[in-house]
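The next block holds one structure in the form of structure tokens; read it before the comments.
For this view, one protein chain was removed and the others were kept in their places.
The block that comes next holds subunit A.
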């Protein structure tokens, strides 16, 4: 029964990625290589971010909201954007249209994100007898992350791959890109306000947040 729950949460977390790949024309144009390369770039980006966080961030004793630290975390979030830039522009892709390129990169990016952040807690936690809502929430988060990654990749491709952009839309594009890039920080500060009110027992949600903190 507990493997059942693990199976449920796994298909919630990783299913949409597979569905996205098979449902859209991505599968017809065989863009798997692009996705895999994007996943590897994400891995590298995550390592770089980890090192930066470890070097520059101080461990705060109290759980207070320190604006300087949050700003630093947001800046480190831009390393994400740099990684995406690298994946979109610097990698050699086969002849696939721009349209499919950003989708494939976004998909690979989101898939690597899910696997890195959510697979280990899922394997270790969801197989136990104890039931918590954490893993279902995690799966929903993975879905949201997929949308986020693909939109970020789309904005990225608009910014760097498209040569003829309409003049009026340029600032909007950059503003949207900025917001989307710092979205994790925004959600984290919002959730901190929520969690300050009611922290669920078990500590697994805490673990998930620790992972978030570590990698975003």
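Convention: a residue touches a chain if its C-beta (ideal position, glycine included) is under 8 Å from a C-beta of that chain, and two chains touch if they have at least 3 such contacts; residues count from 1.
Quick note on the criterion: contacts and distances are computed from a predicted model.
Novice: If you had to name the missing chain as UniProt does, which of "Phosphatidylinositol glycan anchor biosynthesis class U protein-like", "Nicalin", "AP complex subunit sigma" or "Guanine nucleotide-binding protein subunit gamma" would it be?
Specialist: Missing chain, UniProt protein name: "Nicalin".
Novice: Which listed residue (A:4, A:56, A:160 or A:174) would be found touching the missing chain in the intact complex?
Specialist: A:4
Novice: Which of A:56, A:78, A:131 or A:174 touches the chain that is not shown?
Specialist: Touches the omitted chain: A:131.
Novice: For subunit A, which positions touch the chain that isn't shown here?
Specialist: Against the missing chain, subunit A presents residues 1, 4-5, 7-8, 11-12, 15-16, 19-20, 22-25, 123-125, 127-133, 136, 201-202, 204.
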